[in-house]
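Inspection log for the structure reproduced underneath, given as structure tokens.
Yeah, one chain of the complex is gone here, protein chain that is, but the others are all in their spots.
Letters A, B, C, D, E and F mark the chains as written, and numbering starts fresh at 1 in each.
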Amino acid sequence: MAETLPVASESPAGCKARAARNVLGQVVLPGEELLLPEQEETDGVGVAGERPLRLNAGMRSRLRVVCGPGLRRCGDRLLVTKCGRLRHKESGSGSSGGIYWVDSQQKRYVPVKGDHVIGIVTAKSGDIFKVDVGGSEPASLSYLAFEGATKRNRPNVQVGDLIYGQFVVANKDMEPEMVCIDSCGRANGMGVIGQDGLLFKVTLGLIRKLLAPDCEIIQEVGKLYPLEIVFGMNGRIWVKAKTIQQTLILANILEACEHMTTEQRKQIFARLAES
Amino acid sequence: MVPPVRYCIPGERLCNLEEGSPGSGTYTRHGYIFSSLAGCLTKRSENGALPVVSVMRETESQLLPDVGAIVTCKVSSINSRFAKVHILYVGSTPLKNSFRGTIRKEDVRATEKDKVEIYKSFRPGDIVLAKVISLGDAQSNYLLTTAENELGVVVAHSESGVQMVPISWCEMQCPKTHTKEFRKVARVQPEFLQT
Amino acid sequence: MAAGFKTVEPLEYYRRFLKENCRPDGRELGEFRTTTVNIGSISTADGSALVKLGNTTVICGIKAEFAVPPADAPDKGYVVPNVDLPPLCSSRFRSGPPGEEAQVASQFIADVIENSQIIQKEDLCISSGKLAWVLYCDLICLDYDGNILDACTFALLAALKNVQLPEVRINEETALAEVNLKKKSYLNIRTHPVATSFAVFDDTLLIVDPTGEEEHLATGTLTVVMNEEGRLCCLHKPGGSGLTGPKLQDCMGRAVTRHKEVKKLMDEVIRSMKPK
Amino acid sequence: MKETPLSNCERRFLLRAIEEKKRLDGRQTYDYRNIKISFGTDYGCCIVELGKTRVLGQVSCELVAPKLNRATEGILFFNLELSQMAAPAFEPGRQSDLLVKLNRLLERCLRNSKCIDTESLCVVAGEKVWQIRVDLHLLNHDGNIIDAASIAAIVALCHFRRPDVCVQGEEVTLYTPEERDPVALSIHHMPICVSFAFFQQGTYLLVDPNEREERVMDGLLVIAMNKHREICTIQSSGGIMLLKDQVLRCSKIAGVKVAEITELIQKALENDQKVRKEGGKFGFAESIANQRITTFKMEKAPIDTSDVEEKAEEIIAEAEPPSEVVSKPILWTSGTAQIGEGVENSWGDLEDSEKDEDEGGSDEAVILDNMKMDTGAEVSDIGSQDAPIVLSDSEEEEMIILEPDKNPKKIRTQTTSAKQEKAPSKKAIKKRKKKRATN
Amino acid sequence: MEMVMESAKLSDDKVCTETGIVESSSRGSGCSLRHFACEQNLLSRPDGSATFLQGDTSVLAGVYGPAEVKVSKEIFNKATLEVILRPKIGLPGVAEKSRERLIRNTCEAVVLGALHPRTSITVVLQVISDAGSLLACCLNVACMALVDAGIPMRALFCGVTCALDSDGTLVLDPTAKQEKEARAVLTFALDSVDRKLLMSTTKGLYSDAELQQCLAAAQTASQHVFRFYRESLQRRYSKS
Amino acid sequence: MASVSLSEAEKVYIVHGVQEDLRVDGRSCEDYRSVEVETDVVSNTSGSARVKLGHTDILVGVKAEMGTPKLEKPEEGYLEFFVDCSANATPEFEGRGGDDLGTEIANTLYRIFNNRSSVDLKSLCISPREHCWVLYVDVLLLECGGNLFDAISVTVKAALFNTRIPKVRVLEDEEGAKDIELSDDPYDCMQLSVENVPCIVTLCKIGCRHVVDATLQEEACSLASLLVSVTSEGVVTCVRKVGKGSLDPESIFEMMETGKRVGKVLHASLRDVLRKEESLGPTRPKVGFLG
Partner (left out) sequence: MPGDHRRIRGPEESQPPQLYATDEDEAPAPRDPTRLRPVYARAGLLSQVKGSAYLEAGGTKVQCAVSAPRQAEGSERGIGLRERFRRAPFPARRRRAPPGGGEEHELALTLQEALEPAVRLGRYPRAQLEVSALLLEDGGSALAAALTAAALALADAGVAMYDLVAGCGLSLVPEPSPTWLLDPTRLEEERAAAGLTVALMPVLSQVAGLLGSGEGSQTESWAEAVRLGLEGCQRLYPVLQQCLVRAARRWGAAPP
């Protein structure tokens, strides 16, 4: 009664893989499989046939293509693991390849090495701070990871303070570790965030949108009032304008951007500009 | 052919102290040696000295990790300061329910302790040979060390899930992807893992 | 030392055996462990049975008591099954109220009773709306080595077969029950549901009657409960790796044979109980 | 799971905003957030949304025996649940202080205010009364749980219909909705909680605080009131001192709010009534806002299942039929049998332990016999318990079967043969016992 | 102060939904799914949330994760998945527990927990109203909520309930009334990649042929459900 | 159990002392510490007492409530014991710390009262299988200074002695419906006979001798002790070995004898004290924190 058949071979429905290139910018769902450019010629879209050069092809693609969030390599294809729009960025040289990722609107943050985030100090223990970054476990931040900090003069950080920092260690096996200095020991913008101003949360999708180069939302917001603003990849935004009122308005606009089409947004800004 | 084995049970009086010296699995009381286990009696005497009387159980008699014991454990979680492990074996006897242990950063290596980085020494899932240095107090777990050449990682899997082969005292390599990963590698690569 | 390998790499260890179409305990993939049943083990219970599947041991004791029938069904009695996994059956379990596993098992047994109609609740009614029997079926696992669902189902069936209820009359004037403990009669067991459990290995390989370890390593399990006409009264697949129609069909084929085996065993035992 | 901590700057900002009479969501000091009431298809079921705070209410009933001291009154039971869905910090099945506090407040607001006519819930005095159970589930926690809960509770109670009953002597008959229209509860008035959050030792106050505001408030004053401006319960927590006129001012505000909310509730109820009467669509499906891009609907979808039969037949045809070979059971003693040879199994064979019980039986006989002569001999009898040991030695070999180096086949045959010659003897013993039992 | 009140819209077609009489006649072969509706991301606190309606059956789900995990429940190489099922009336009992287990194991089959070791993924399900095929609805809402929370999955899954009435005719997505009258009720969970059976639980007696038929029917039905998933998700991302 | 940790030296000192029949606080092996008994200390109870035995301080309140007799004993009332190990007795009782000890003590109390002679349960019955008095005995540990069991049993006895149960009349109307009438005169009430209520004497094995009424320090030196409940006639109703040590048979027999001897004396003195307390009546000066 017990026969050994690998799953894949007895899955007719599963193989309707589309070419990654053709679905760029479209909504993809978990479970979909995407073909990488170099497989397209070897086997036409959809047919999962025998390919002598597969491993070789696999090797090549492995060298070129990087799987961003929401994608995983399965065999020589990409498996979609999150729902959202498929994005692609050319790697400096290679024509195809580069980085593929899924742009989803999730709220929960998972630390990624190099990300800049806003954290809340929850505890001091020994020579480290515990910082809540909205991930599954608090990040650790060393007393010495501040500009000009030494064993003698420790930075003045209280529990409850906001920290703008960067992850130096972030992988699934380790407790994340952040610092407030860059490679050459400079703060450049990182460190404790001012005592007033307002902190609020938006989806990670929106943050990515806002941090995208030449994002017009930012420009428009900038036109409204003079302001200080900090974006954390973990979906936290800290904003401060001259008055409470202005700060509130800014915060509400940015939150609203979540579900506004460009036109709607334009109108709002227009209205505010008048008032 | 061996003489018929004598089985004895806890509390059984074996002999008085003149006839033998108490070995494992026994205790003495009022000048007599009593058995404290259910097992079979063995007398062994080196060069005419008093025979050592002890009671043996073939099945695992050792129940607990003890200070100085070599234990086999599995890394459960790590952070920059220490690695948490589950102790699976004491010596060669498996534990029915695993005990938790901790390998602190400073106990990973014998030399250059300050240069040690935990995540360059262990990863969750690794199988590690270690030695018990203390039972820890009420709160903390067993404290373990790998600061010996013979101690450290004996089995580790690469990202692609393949068992890696050690290539130096601090590196292992995945035979499939040929990627190298850092580990605190134990010198003896125990054969038992290739059954 | 293979033992070492076994605990360090249990899955690999198993795969090596399964490649050879056999298992570490020497069974074939489709082979059950020795099944032993002993009926009437507990004299203080109104009905009892002890079932062993290899190491797995389940004892079922049934106690019958009086109660007022449920308001919504005045001519029905109660059957109250509960599975208990005490710490002594495996160090996995802690003492205290039933854990998830025990609750799931209890619910499964309750479903089997309900679906298979093994006894009609109407048979338990003594006087409509006034008095009915409650059958407390307590299943206690003494040794947990996998596949308790099969063991429990069998133990329950065997114990029910063994139940003898005393004669009850309702005294007219006092309207109280009068029990004659001397005169007892067997329950009317309508069908014989038999459970057959499978474990799925690496999403593909089906093995029957998994041990505790096998269950632990398996990527999914499946339990089929069938009655003598080959009708199913339960297809219980709690998640795990996916199966296709044909695979299911295989399982049912095995279940049919298993039912024959068990039925035969039951009849044998029952016959042996009859005073000669 | 832990709550995300509140940062110092948030706290400071909130307080400063409040001083400037500003609120994060742009409300004025005395503004409530939007209230949305939607009903389920079954009676007594509603969802109340207070801004982002959501509460699900469901009323149910059953016939029970009344309380001894209240023979002619129905029973009201309230239960608010804070499920983890509403906020990560809520642990399932834990009676937190907050939960206890809220439930007490609800009971004071709705039971002690006698807003439900419990006398009318009596069916047979001292025997059968209706127990009305109000289950409230917090679905999303964005502050001011109690107001939302109290609204949900009273709305659900108003919306609820209980099956009609009639009593003839002893007989109590329940009618299904098809037989007789279910009856509504008789409700005297509608108490509603209004919460006031106080800041800076009571210098500033806000109506309907949201979750962030609650986190920075010093104290809370809850006033339960009906539209006749009767206060049903009032509770101040957080240990702030309030001046008399502060409380009076709050009660005035509460009066206004309650009036507004009551009106809203009645509108909602009437509306639902209307739709039901006109046989239109109702229930939550209708209350989902279609314009939102996060929502999507699909009408009834026909599905072609014409081919399932042949599919099924195919599969069954392909599967190989169940094997006919069935292993033969081996009977050990009456009441004990097994299938399959004794593979590894540390419980020894049951038949062995069974047999020992029988030995026990036979021993009993022995003891009884020589008990007559003298009891001293008995010790040896107990000793003679190792009779079974001798017998069960056969089963030692079975342990050895596991050893791969040995040849299992051979030994098995040995053991089984051993068993076979054992079995009958045991039967004999059993018979003897039976006789003893019978006479 | 402003108050919004959502009035239930009237609609032309007069199918009275709570008494399934009209249905059962309208679907003689019984082979249709009731109208579906789904709203995502409707709760502010959880990381992901969804509500799912099949006819008048509706369930609400909230998902947290990957979040912190209790040390006692920590698993070193994968996420700890928890499912909490909350009945509408009274406290959860044994029945809920065993359903929680069914749903949890189904989710585990598709969630890529290995990507987030030593974290917890919690799915809280709240029954809003039960008008038949409840378990199926629970499965569907759980899946949508997981997607909304952005939990990595190797496939989607859906639940389909089939009922066999006394004369053996097959009814898909039955109402409470149909379930009550049915001789057997089978509920399956199927995955989106190769339509395999992930979970099954059944009531009543039925033959193996009937089982295979129900399974086949469920597989056909699942395609509609998955299309529904896709369309609602496409709509959701239409503005980003 | 509340306990102190002692150094070896301390232990040796105590043990040797006991050998010489000379205890740290100057008592001999069979002496009790001074006992302060005070009854009627809690107003809203049917009876209450507070006992100070050295540092051990126990408060017991008895509440008589009407209930239905147990199925198996339709003509009897019954007692319910609840022991509260309040955290201010010792920090170890924080949270659920004291629960185990609490149940242990309660169980022991059930044991010593689980016989016909101790209390006349029949007298607590109002109308068979319908109504009876239930005596809820609440024990509150205020401070643990060793020898809890003895102290508690004494307090319970005192509280029961102090208990007043209102008289009730069962009126039966024509169609046989029973109706119970509580007499409204607060002084018209019945009193339990505590003549046969036993007291516990705990004998603590220290070295090869045993002492009564051990202090915490002494308890720390002893591995095992024997708990004997004795009535005023010196009849033993309950024996129990306590502690993780073992005892040799002979010493057990000795201990029982001692227990009996000491118990009789204890009862005698307690009786006098209670009589005195009562004779003073309400006039007596109330001492104690609840006075």
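The rule we apply is simple: contacts are C-beta pairs under 8 Å (C-beta built on N, C-alpha and C of every residue); 3 or more make two chains touch, one makes a residue touch a chain.
Everything numeric in this text was worked out from a predicted model, so none of it was measured.
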From the list F:19, F:115 or F:191, pick the residue that touches the absent chain. F:115
Extract the touching residues of chain C with respect to the undisplayed chain. 42-45, 48, 55, 59, 61-68, 70, 78, 80-82, 84, 86-92, 95-98, 102-103, 106-107, 110, 134, 136, 138, 140, 142-145, 166, 168, 176-182, 212
Logged for chain B, residues touching the omitted partner chain are 2, 5, 7, 9-13, 25, 27, 29, 34, 36-40, 42, 56-61, 63-64, 95-97, 99-100, 135-136, 138-139, 141
Would you write out the residues of chain E that touch the absent chain, in ascending order? 91-94, 97
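Definition applied: only the chains that are shown with their structure count from here on.
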Separation of mean Cα positions, chain D and chain A [Å, integer]: 39
Between chain A and chain B, tell me the centre distance in angstrom, where each centre is the average of that chain's C-alpha atoms. 44
Compute the distance, rounded to whole Å, between the mean C-alpha positions of chain B and chain D. 46
Shared-interface residues of chain F (touching two or more other chains) are none
Pull out every residue in chain D that's touching 2 or more other chains. 293, 311-312, 315-316
Would you mind writing out the residues of chain B in touch with chain E in their complex? 74-77, 86, 124-125
Across the complex, what residues on chain D touch chain E? 1-2, 28, 30-32, 34-42, 45, 47, 52, 54, 56, 58, 60, 81, 83-88, 92, 133, 135, 137, 139-142, 260, 264, 267-268, 271-272, 275, 278-289, 292-305, 307-309, 311-313, 315-316
Interface with chain B, chain E side, in the complex: residues 74, 76-77, 117-118
